[in-house]
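Below: the structure, in structure tokens.
Just one protein chain is left out here, and the rest sit where they should.
In order of appearance the chains are A, B and C, and numbering begins at 1 in each one.
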Amino acid sequence: MLKKIGLEKLNEFVSALIEKGTLFAPVKGDAGVDFQEIKNAGDVTLDFYNTLQSPKCVFFPQTDDMVRYRLKKETTDIEEISLDFEPRIAFGIRPCDVKSFEIMDKLFTRGGIVDPYWESRRKNTTIMGYAFDAVDPADFYGAFGIHAADTTGSDVFMVKGEKNLLLKAITEKGEKLLSSVDTLEDALEEDRKYFEERLKKGAELETRTLSLEGVAGKLRDMFGSPYWEKVAAPCLNCGVCTFVCPTCHCFDIQDETLFGEGTRRKIWDSCMFTDFTLEASGHNPRTQKSQRLRQRVNHKFSYYVTNFEVTSCVGCGRCTRSCPVNIDILTVVEEAVESV
Amino acid sequence: MKDIENRLKQEAKRLLESGEAEVVLAYGRGYDEKHPMPYAAKAVSDVDNIVFDEYCTFNMTRYLTEYPLGTKIAIAVKSCDSRTLIVLMQEEKVKREDIVILGIPYRDMIDSKTGKAIDNSTACNLPNPVLYDILLGDEVTERDDGSPYDVLKELEEMELDVRWEFWSKEFSKCIRCYACRKACPMCYCDPCFIDQSQPRWADKSPSLESNLMFHLTRFYHLAGRCIDCGECSRACPVDIPLHLFHKKVSKECEEMFDQVSGMSLDDKQVMVDFKMEDSDEILL
Amino acid sequence: MSRIGVFVCHCGMNIAKTVRIDDVVEFAGELPGVVVAEGYKFMCSTPGQELIQEKIKECNLDGVIVAACSPLMHEKTFRKVAEGAGLNQYLLTIVNIREQCSWVIEDEDEATSKAKALINGAVYRTHLLAPLESRFIDVNPEAMVVGGGIAGIQAALELAATGKKVYLVEKSPTIGGHMAQFDKTFPTLDCSACILTPKMDAVLQNPNIDLMTSCEVTEVKGFVGNFDVTVKQKARYVDHDKCNGCLSCMEKCPGRGLSEFDEGLDKRKSIYIPFPQAVPQKPVIDRETCIYFKKGKCRVCEQVCEQDAIDFEQEDTYRDITVGAIIAATGYGLMDTTPLVQYGYGKYPGVYNALEVERLFNSTGPTEGKVVMKDGKEPESIAILHCIGSRDTNYHEYCSRVCCMYALKFAHLFKEKTSADVYQLYIDMRCFGKGYEEFYNRLLEENVKFVRGKAARVTDVTVSPDEEGKLIVEVEDTLSSQFMRLPVDMVVLSPAMEAQADAGEVARTFNIGVDKDNFFREKHPKLDPLSTTTDGVFLAGACQGPKDIPDTVAQAIGAAAEALTIVGKEQLELEAATVYVDPYVCCGCQNCVRVCTYSAPSFDVEKNVSEINEALCKGCGLCAASCPTGAIIARHFTNDQFIGEMEGLMEF
Partner (left out) sequence: MHNPYRPIPVEITKIVTEVDTNDIKTFRLSFVNKEDEKNFKYIPGQFAELSIFGKGESPIGIASSPTQPGYIEFTVQKAGVLTSALHDLEEGTQIGIRGPLGNSWPIDYLEGKNIVIVGGGFAFTTLRSLVNYMLYEDNRSRFGNITVVYGARTPGLLIYKNELAAWEERDDIDMYVTVDKGDETWAGREGFVPTVCKEVGPSSENAVTVICGPPIMIRFTLPVFFDLGFSKENIITSLEMKMKCGIGKCGRCNVGEKYICKDGPVFSLAELDKLTPEY
């Protein structure tokens, strides 16, 4: 099923989507475009290369409330946050980011115990992928077999033409969504052609790339290499890279209480932070920033591969673009492998 | 600029060869031309990797406190960076005799993220380093850029509630990645108060309240120490104009204590030094 | 901690009149962890104390909150109460609902609400309190008295009499102070020197007193029981160990300077003793006027000195002294009345200040006791002007307390030594001391003319022939509402007694406070008038505020007794609430080292962390406040406890 809508009618379409469920879509802010829950259709933009932060917040918000409690004199009142999420729509997700969901699925829903917060939202969400039409020099999603107009993992895939937004249902879920929105028109043959062409062109767009062969093992082998100190020298040990990353998933669990009322929540954490592995005893297995940088790289390119047979990186280039000192993870991995 | 790069390489080579410096903190190549990186040359063979161009905005003093006291370090500094050095020396985090200061007389740097020139609205933008051993070029002549506090005018003219709204909006954006404090050469505390769990000074989840707790405390810790290099704002992924707040605090400190941070090795930090003439305004 | 008792004091009606105690008690009883809440009329009374102890035992309390007056009043009381019931004294929190609620808020609802908020905060805090153990330190048995006037002399003698070693530090070359300059003392009119010099001599003779003249305290470190004091011995250019006090150097010295002792009315030699009875009777060289120092030639004194005691190369030296207690008796300064141009001091030679007049009366003074003016003539009429610069909101609001009495004394002496008419120009006559009113009455009979009115102006502009050659004092006689012009030969000003010009610096050296007039601040104006906020530093005499000799001496004896409460003990209990450094959290910024007044923190460069010498720590918390990482933890005022208390306050 291929549908279309005039770009001038985007607002109308977005409004219709809001009717169908909680909508997450790109919104322009001061520093760039980011995914937000949409209340006002006019906020949504399709004019962006990629968002500043990844769309992981749709399933894994920075702060994820689990239990609200009220401490009373003798007892504690507890209210669990419901996991029955409304249907959700994630709109305008770039192909590399779509891939990140699948990677995160492995950890959250397959590694034995299922994380219900991820799982429930994931189940209830329709993903509307969105083709790139250019390549940023920081990107390297090609290394993971993803291309600019890759429809894999999307329920609906969108291509922006000059006048229209073309939407193709990829899954049944997508089909259901598209067919339920009246504002959409059926695509014409020329649209179909254009769509196919864009998919083809997308596959031809070249990003930077990297051969992943043997990377996991080599990184594991060079655990003790002085390379890490060298490569971590400029690193500030801030957490920007982990926060903007679509596949970084480390979190903390905190009880945040004020005046006897509080919430137990999962909150994003970062392996770049000093206190991440600091034990109550004062012992810290990772005191050096080189150890922490190594952890981040190895977790993505080695440990995750060992555990889940997939690299925990989609080459979206966000960490590189956001790094205050221009550390580029692709170069780090490349040089690491070369140094062995 | 190429001259500066060449001089930088030349001096780095000389210092490493002679053993006058064990490390030269300068700039190196990044993943493309517009994105150089901070670079620590430790051997003569590393010197070739040194670059200097208008994107080399980094305040390299940020890395000084990572080296054990007594390490002989040569460091490339621009104007604000040299002021950082002075403050770090006042605070005894580095010793004057351990540092060879390679001054860079250049000020028209460009923020690679925005493509905009770095001027006195986002940094101190003095023309020349305040303190150096070797100046890698001729002194830049003064030009009237106005005061680094001119940019505050708009803020200062805001009604209090408008100003509160402005900052509330800005601080609500914070995602607590802590790039600002990590990019800051004065934020050498390890652990930072915000990382602690006993007590936890602010909630870990980003909310206006906890973000304010973090930023306001950090601003206070930087009072009279910030040298207006603007690294915090450049590092911020969500573009919070942190430098404006720092500038405001610096301005107040200057007015109250009659001292500009990082301008003289003989100064003492205003917040831990008591002088009879100090303003009492802060108490009111 | 989870078993807290809250005890709310009515303080008679002091608290109960504006804070609804029953409300507060009921509120407190509902708070988490509070197992008992009670109100009582006077919690500090014996039944009140017993009530608390009973509840501690009965309810097995592990935290006690007393909502009453300021902790300055009764914290110690209630700590003892807690300890008496077997509870560690640091598990007590005082909530001040008197000074902070009932005494400052008129509205009952507001005061009650604030009391609840404070108690709520205290409950949060008390949950987090931890028991602390007191520490003891050895006390240095010696004491120091700073200032060699009558206050310092008396205090030193008292302490020495108990067998304690005393260092008496005086900045000028002799002890004696202002009292040595006086001729007679009111109201008994006994000769000042006659009663003072025996005491001065007693100081010199006392083996327990180490007399240090021409000395200044430059630094005080340490703390009660163990002050480390640095004393600067200013260069005297005479080796007092060698000098035998023959004073032949003085005779031969060609240099001349103005005598400080004679208030500049006379000259003295450049090598000199300030006055004949000076103690020690050993000269010093005044570098400013010494011909050798000025011109490079002379050294006559050196030639005549058989003891070889003259040493032009002498330099300032420093001596470190450890003492257990310090008495500050640094005295007062007389206000410079030159800026009060309406009185013409410094402009008209006939205008004198009180100390100058003292010297005129004195037989060792510039006129050898004759009351003559600078032109050598005896005055025929004299006006004594009271309250110059004191009781004057433009200068000093306070009363100098001694002027009325010395003005009467002057009048008496003028009458005795001259045939002049004497006028007293006063606002009120304040003759409150023992025998003072009687003295006033006696003067009323001595034909002294009392004009109730503050002098407005002294001028030499005359309007009639009989004013010719006189100074005219303009005054409104407020009794008759008449404006008067009094033509007189001599005008005597009674300037305000002021804090010493360097009182601020001295206060900082000793780490004590000053009041708005720069007099040293006592710990409590009524109940602790001789102590300061720095434990172990006490006050005596006019450095604390204007006072006369009897009061000064009484205070000096009191201060000595206070000092004895410290140096008389072998050990002192220290506050347990000191600070310590969490080395994992210390960032090595050294702010603590820079801000500490007691030198308790030091920096370990190797470990890159600060360390606290807890023996030096007073628990003031300055370092904790300036520590950016919160690495410095003040016991009993931990960050958790503060945050808890604030949360409790804000919750309400």
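Methods note: a residue touches a chain if its C-beta (ideal position, glycine included) is under 8 Å from a C-beta of that chain, and two chains touch if they have at least 3 such contacts.
Please read these numbers as outputs of a predicted model, since none were measured by experiment.
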Who touches the missing chain here, A:E102, A:E119 or A:D136?
-> A:E119
Taking the full complex into account, find the residue in A:T209, A:S225, A:T257 or A:T274 that is in contact with the omitted chain.
-> A:T257
By the contact definition given up top, give the residues of chain A that touch the hidden chain.
-> 66-67, 69, 71, 75-76, 78, 80, 83, 107-108, 111-117, 119-120, 220, 223-224, 249-255, 257, 260, 262, 264, 266, 269, 271, 276-281, 285-286, 291, 295, 298-299, 302-303, 306-307
In the full complex, which bits of chain B touch the chain not displayed? Write them out.
-> 197-198
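Note that only the chains that are shown with their structure count from here on.
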Set B-C beside A-C; more C-beta pairs touch across B-C
Centre distance in Å when chain A and chain B are each reduced to the mean of their C-alpha atoms | 32
Measure off the straight-line distance from the CA centroid of chain B to the CA centroid of chain C, and report it in whole Å.
-> 47
Approximate Å spacing (C-alpha centroids) for the pair chain A, chain C = 70
Which chain C residues touch at least two other chains?
-> 584
Multi-chain contacts in chain B, i.e. residues touching at least two other chains, fall at 190-192, 196
Residue numbers on chain C that touch chain B, as the complex places them | 504, 584-585, 587-591, 594-595, 605, 608, 626, 628-630, 639-640, 643
Chain C touches which residues of chain A in the complex?
-> 71-73, 258-260, 282
Per the touch rule, the chain C residues reaching chain A in their complex are 30-33, 584, 647, 650-651
